[in-house]
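I have placed the structure first, in the form of structure tokens, so that the comments after it can refer back to it.
Yeah, one chain of the complex is gone here, protein chain that is, but the others are all in their spots.
Labels run A, B and C following the written order; every chain starts at residue 1.
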Amino acid sequence: MVGGGPGAFIGDVHRKAIALDGSAVLAAGCFSRSHEGTLATGRALGVDPARLYRSFDEMAAAEATRDDGIDFVVIVTPNGSHHAAARAFLSHGIHVACDKPVTLEVEEAEELAALARKNDLLFCVTYTYTGYPAVKQAREMVGSGELGEIRFVNAEYAQEWLATPLERDGKHKQAAWRADPKETGRSLCVGDIGTHVENLVRTVTGLRISSLSARLDTLVPGRALDDNATILLDYEGGARGVYWASQVAIGRDNALRLRIFGSSGAIEWAQEDPDHLRVSRLGRPTELVSRGRDTFQPAAQRHSRIPAGHPEGYFEAFANIYRTFTAALAKKKRGAVLDAGDLDFPSVEEGISGVRFVHRCVESSSRGSARLKF
Amino acid sequence: MVGGGPGAFIGDVHRKAIALDGSAVLAAGCFSRSHEGTLATGRALGVDPARLYRSFDEMAAAEATRDDGIDFVVIVTPNGSHHAAARAFLSHGIHVACDKPVTLEVEEAEELAALARKNDLLFCVTYTYTGYPAVKQAREMVGSGELGEIRFVNAEYAQEWLATPLERDGKHKQAAWRADPKETGRSLCVGDIGTHVENLVRTVTGLRISSLSARLDTLVPGRALDDNATILLDYEGGARGVYWASQVAIGRDNALRLRIFGSSGAIEWAQEDPDHLRVSRLGRPTELVSRGRDTFQPAAQRHSRIPAGHPEGYFEAFANIYRTFTAALAKKKRGAVLDAGDLDFPSVEEGISGVRFVHRCVESSSRGSARLKF
Amino acid sequence: MVGGGPGAFIGDVHRKAIALDGSAVLAAGCFSRSHEGTLATGRALGVDPARLYRSFDEMAAAEATRDDGIDFVVIVTPNGSHHAAARAFLSHGIHVACDKPVTLEVEEAEELAALARKNDLLFCVTYTYTGYPAVKQAREMVGSGELGEIRFVNAEYAQEWLATPLERDGKHKQAAWRADPKETGRSLCVGDIGTHVENLVRTVTGLRISSLSARLDTLVPGRALDDNATILLDYEGGARGVYWASQVAIGRDNALRLRIFGSSGAIEWAQEDPDHLRVSRLGRPTELVSRGRDTFQPAAQRHSRIPAGHPEGYFEAFANIYRTFTAALAKKKRGAVLDAGDLDFPSVEEGISGVRFVHRCVESSSRGSARLKF
Partner (left out) sequence: MVGGGPGAFIGDVHRKAIALDGSAVLAAGCFSRSHEGTLATGRALGVDPARLYRSFDEMAAAEATRDDGIDFVVIVTPNGSHHAAARAFLSHGIHVACDKPVTLEVEEAEELAALARKNDLLFCVTYTYTGYPAVKQAREMVGSGELGEIRFVNAEYAQEWLATPLERDGKHKQAAWRADPKETGRSLCVGDIGTHVENLVRTVTGLRISSLSARLDTLVPGRALDDNATILLDYEGGARGVYWASQVAIGRDNALRLRIFGSSGAIEWAQEDPDHLRVSRLGRPTELVSRGRDTFQPAAQRHSRIPAGHPEGYFEAFANIYRTFTAALAKKKRGAVLDAGDLDFPSVEEGISGVRFVHRCVESSSRGSARLKF
């Protein structure tokens, strides 16, 4: 693992999600820019001190040469370092799981994709929310035509946490780096959460954006980047959509929500109630479908561990991504050919789309919400 | 009453809403373009046959000269006739309550407003949804600064009923006229329901639109007008908003919903659960406020008839508009001066704003969602 | 109307509910024990002063002899006067609509029923909650076997309003008489709201109680009667049930809720969201059925006035009872034979069952929650 040292939030989530299924064992790390930080974290996690590294370059080089070298690396640093770290490991022939956004620049993401292809390596971008079984179920339903032709998508992601200038109070490390253009890139809100919306819609509907028009707002005075954004989407084939992302939405914890309307049905999912789908069919009462019931299709149901009514959550969604990714690695290692089911985790292609999305939104907004080709 | 004859829906709603409180008595009418229709409806409603008219012009002229002539007229014809009918009654010194949209053209609405002013007449446009006590409460909370400075508004109105080309099956009179540009004007979805969103936000927040950018979609093939619309709003003072209106949203009955985010609080209201507000304050748990409890402010509470937990609905919202309008008429008749509380019903100014909104949306959409001054 | 004078709540509800549909016109009254009260209320309501009476006896006698005498009387006095008032009107050949509980004693209710039968009069007991279209729909679904054989019923009615000793603060007339055994009878909570639960279950399921075991609690110290009750029911045919009624349930406005479980399906309804039913079928997702959609059966749909998504509420439920009752009166007056659909309002038989229910609960509780034959 690269990143995930003292004070980090997401690194521990990755580790617990992997541990839940025993998908992998943490064998080496460069957890912090400070070596002391890495040593402290490594000790706490029981990692062999010989495999605690001063830099990710050193780690990539060293692990690549060990007989018992790591099978894949997990990259959970702030956004700005993803590209260099991922390149280092890919270059040494090591598979990669990387947090989103995969890079700051589209070209960087494309370079990583090319490198992975060239070296025949798997590259997973951990868009957590697509790991939920109900999201898989929604995708299966759309894919099998249960909603008819998709006409309109309304998706949103609302949070309260940046409704005040938290990044300036000196105590919130996460708020500070996320609001700092040098660490986070060109966008705060679209980059941090808007991109999850883009990925969720892309995954569930299969729709490809043809053009978009975005308005990024800075609603907390003095903030350097956007904290709220509204985006109009035109998709290939004629469907339309609107996305709203906000980090100043008082009263909302982590309210990612997806509504898809087709010509014969509609579906709604809310991340804060992840085990249920609301499914509507033309002229029929809306149905509440529970994760774990037989009404889930196999490609969704296999991502569920316990019966309906026993809530699964964020860790389990994360764990689903790792369980699929590590199973694919194992199968690949055995020399077997991977099929689409094996690759049912977010790939570097998703990552490229995500970075492009952030860029197009920023550009459109800076040009008066002009409609731009995607 | 003008309009509201056989097969009409909204005329009967107006009559029942007036009857609930005994706000007025139906004394005369021209319910239908066919005199036979008017006679039949009049008979069924027990109206004096001598006061059943062949045209609204005849009715306005005749009633204006009777000692017991009507105090006000209710206009519930299809949109295209509102202007002429309202003008006739205003010209004869009769107060008017008219369905929305008040006219097809902005200039027509402005003419009616001028005429009402000149003849010292009250003019109510029956935007039903602002009659709900919880909407009044939301307005009071915003007005008294409980949410801080308003930053963002997300409002929507979603229905399923036109998800198929209902207007072409020959059986749905309402769908037919609403989807016909000659009867309904330039827009189906924005004119029919989007305008309710505009009015609701304007009423509750007091925000005035400075510019907007709209995309109107025709998602059911072959339809002449829009059936779905997404609109980005910039308000005077810097707040931002997004409205979504759809008549092809499968699974939604009449899902008008309002979310307002301020610098210190937020509020949410859904028309299908009209007796409750969700109120959030920075860093605090969200509260569910019930209509009828003491937590409602007096200006909202007086629009409530029964205790909390005894549901009030659409008729009661409608009745609130009529009760306020007729009380103002009575007070005016007594020669008293009307204050803001007396005039707490949607006025012709609201109507003008609504027609302008429809026009700007249509124009923006036809120009590639260009941002237009409002 | 008898009762419903100054300060009363329910009298005005009856009047508005009748006015909504113009089911009847208020022609005479004895609104208060004080004649001044009656005169004041009568004036305010525009009743002919000659038909404002000093007592219900006087009113019954006088109206019975007028050519334009009232067709039926509405009795909305405190519980203790229902019997005498109803008897007076029935004796004079006048139909009766009476608030619940119909009487304090079972024998009194049975006497009224016998008198109505003898004089061929209709007798409606206004159990409001069975007037909701969704309740009719639930009844139709149970009746047509859609849920299979009914196995278990869980019904409850929870309110907050008596969580403090409101009846002792001298300001709440309603709390005072309801908590006073002399006015209210043997039970506060079961008599006031528990009886609505009994009626709702009886109406929807058709189940007849064979025995019950009740525990009545006085949870606010110093109160003379019960303010909370839990009742175990055995029904004829083997189904079982539990009812809970509480007036000390902080946070609840008027939370009447019904859940019915059958061998192949289940249904849930909550009075505070009256337009929706939750319908579950074995192994299937739960459905949310909206009042006003085609999925409602005709016997339910005809009690709905406006489309789905336009909320109907308490007044409309009440109005449904009056609309049905007055239509039956009119049909009877025409000499036609009334069928079951005509009589789809709560009858005096429901009233008898309600009074018996209160008595059995009080008796069981006083005998250590002994199981008693019903």
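Here is the rule we use: a residue touches a chain if its C-beta (ideal position, glycine included) is under 8 Å from a C-beta of that chain, and two chains touch if they have at least 3 such contacts.
Remember, it's a predicted structure, so these values are computed and weren't measured experimentally.
Of the listed residues A:A255, A:A299, A:A327 or A:L343, the one in contact with the hidden chain in the full complex is A:A255. Of the listed residues B:P49, B:G170, B:P221 or B:P285, the one in contact with the hidden chain in the full complex is B:P285.
The chain that is not drawn here is touched, among residues A:S246, A:Q271, A:S347 or A:S369, by A:Q271. When the whole complex is considered, the residue among A:P307, A:G341 or A:G368 that touches the unshown chain is A:P307. Here the missing chain is touched by one residue of C:K173, C:K333 or C:R371, and it is C:R371.
Across C:F152, C:W177 or C:F374, the single residue that touches the chain missing here is C:F152. Seen from subunit B, the chain kept out of the figure touches residues 279, 283-290, 293-295.
Mapped onto subunit C, the footprint of the missing chain covers residues 151-152, 154, 156, 160, 163-164, 213, 215, 217, 219, 228, 230, 232, 240, 242, 244, 246, 248-252, 261-266, 268, 278, 280-283, 286, 368-369, 371.
As for the chain not pictured, it touches subunit A at residues 9, 12-13, 16, 19-22, 159, 161, 252-255, 271-275, 290, 292-293, 305-316.
Keep this in mind: only the chains that are shown with their structure count from here on.
Interface subunit A/subunit C: over half of the residue numbers present appear on both copies, so the contact uses mostly the same residues. Subunit C is reached from subunit B by a rotation of 180°, derived from superposing Cα atoms (nearest 5). Note: centroid distance subunit A to subunit B, computed from Cα atoms, is 43 Å. In whole angstrom, the spacing between the mean C-alpha positions of subunit B and subunit C is 35. Centre-to-centre separation between subunit A and subunit C, using Cα means, comes to 55 Å.
Residue positions of subunit B touching 2 or more other chains: 252.
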